[in-house]
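Partial view: only certain chains, each at its native spot in the assembly.
Chain nomenclature is as follows: A and B, assigned in order of appearance, with residue numbering initiated at 1 for each chain independently.
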Amino acid sequence: MLYFRNDYGTGAHPAVLEALCRTNMEATPGYGTDPYCLEAAETIRSLCRCPGAAVHFLVGGTQVNKTAIAAFLRPYEAVIAAASGHICVHEAGSVEQDGHTVLRLTSPDGKLTPELLYDAMRGPVSEHTVIPRLAYISNTTELGTVYSRSELRSLRKTCDRLDLLLYCDGARLGSAMDAGGTEFSDYAENCDAFTIGGTKNGLLFGEALVIVNPALQPHFRNCMKQQGAMLAKGRLLGVQFGAILRDGLYLSLAAHANSLAKRLSEGLEKLGVPLLVPAESNQIFPILPDGVVETLRQAVEFEVERKTDETHTCVRFVTAWHTPAEAVDALLALMEKSLK
Amino acid sequence: MLYFRNDYGTGAHPAVLEALCRTNMEATPGYGTDPYCLEAAETIRSLCRCPGAAVHFLVGGTQVNKTAIAAFLRPYEAVIAAASGHICVHEAGSVEQDGHTVLRLTSPDGKLTPELLYDAMRGPVSEHTVIPRLAYISNTTELGTVYSRSELRSLRKTCDRLDLLLYCDGARLGSAMDAGGTEFSDYAENCDAFTIGGTKNGLLFGEALVIVNPALQPHFRNCMKQQGAMLAKGRLLGVQFGAILRDGLYLSLAAHANSLAKRLSEGLEKLGVPLLVPAESNQIFPILPDGVVETLRQAVEFEVERKTDETHTCVRFVTAWHTPAEAVDALLALMEKSLK
């Protein structure tokens, strides 16, 4: 089977696995207070050019989003997000479970814009309503679209005007940086907090949370513990991030995934297959005749996004750091054959 | 000043106040276990033709919605509501504060329909999502529109098919019953739980919650207490509901409010003033030239709903059980003059 289902179906990059094996029997302090975590945090602060940032390592994406948002907001404060955002759909209401309303905005490409934020804040805000306080974006978005540096800056300015915190879910930050030409420091400059996703880019698991805004930093580790989000053998996270952030590995893995997605989308273009949204990163959303989708199922693993009309279906192909070029070519060949 | 701001700006109907004064120094058990509450609950069960219903008396509308929904749902279960619903806008995120997501559906007239419910349930429901479990409606809606008996029945059938609970916020239930020709028993037949609103129809305060579905009844009073929703001198609620439910007073007060709203809407029609939604109950939403709105402000209390275009504003006029016909005529006269 060709594998285009997602970017977290396999294990870790060899360098990451090697580091885990090498340090396996070292006895270190627990809960992320070990030298590996301290060093990885320092590396991140340095990459972000943000010496004052607090850096925490958590296991998963829903966990880090939920823990951060609950820690940052007062009870009546709400989140603004695109309706397609991960916290709106695929996190089982975890932000609401901690008491916070998520206001879902319709956005065709999954991105928030200054206009959407202004619109959201135009509604009645009073003592009888929640008060929107945090804009949640993800880069890349769930539709594979990408925020550029200028878009991030423009959101930052809007958030400043509207007294909103800006939080970026970077589950696929490597892919976003490669595709959009942004650097770690762009996120530190423009966000109050953001994550650097490891699970989908070479780690067994792990998301680094970078809290830039000093007002949001105190006692975050108590919040982590309370949410069950402090890994006992925290070293595992520090070791993995240490390995993946060395020598630009994080970005080169993402670049590989993006380049194969590009190879795929260019092939689709040649085949005349329309896309739901423009191909920008490692997730591609072609709209295919239902018959083709059925044929592909025999030989390819992928997810169905949704029916787009009576005879067509939008599917999702995801490339990863380990996807071989041959797999892309084989997929394109399969489609070419089926489309005839 | 003419008063059309809302239906809870003044106090209680004389019969209610008299009952409170008459019983003031009686010593009764607290927390709603007194004979007045027991009798009022029995009256409600009888009016609803539902001897198995659990009836609880709470102080306010947000309180009763929040307490009931939190008691009825498991943590991952969500609410479906019209985006204009009271819990979506004017309750400061109280349902979410207790951990539950509210899925907000766009509905021009503020009502849920079977189609909207089917649409809401069509989305991906899985282990990664919330599971919609309770459909929240209010009758009358926040736009003054009204569910008829057949609409309630149709929602019930849909909820049965979709495994949804049906909850009706009856903050203005009297007005809805008068306008839509429904009876208490229609709500008992079709809803899993509903409220009979007193605050907006002759009481100082008070909402009766009728829990029809036996599975939702156990330990509700512990939930009330935990939510701070159990009134120490609970008798005040039983005494008031006893007074307002006697001799059809509840319905006749609502009928009065509705009839004056009708007088007003008919007058507006003659003046050629368009309405945001058809006038069905005691809330009227005319769209007026901004200049007229400004003029009215000098002599009338009312709320602004929203700007509808650059030169027009939709306002809300509310009639109540104590609104005099003269006030309606004076308001119409004022508008006639300003519109010239």
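Just so it is clear, a residue touches a chain if its C-beta (ideal position, glycine included) is under 8 Å from a C-beta of that chain, and two chains touch if they have at least 3 such contacts.
Everything numeric in this text was worked out from a predicted model, so none of it was measured.
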Number of identical chains in the entire complex, 2 depicted: 4
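Here is the rule we use: only the chains that are shown with their structure count from here on.
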Chain A and chain B: spacing of chain centres that average the CA atoms, whole Å: 42
Sites on chain A touched by chain B in the complex: 75-76, 78, 89-93, 96-102, 104, 124, 127-130
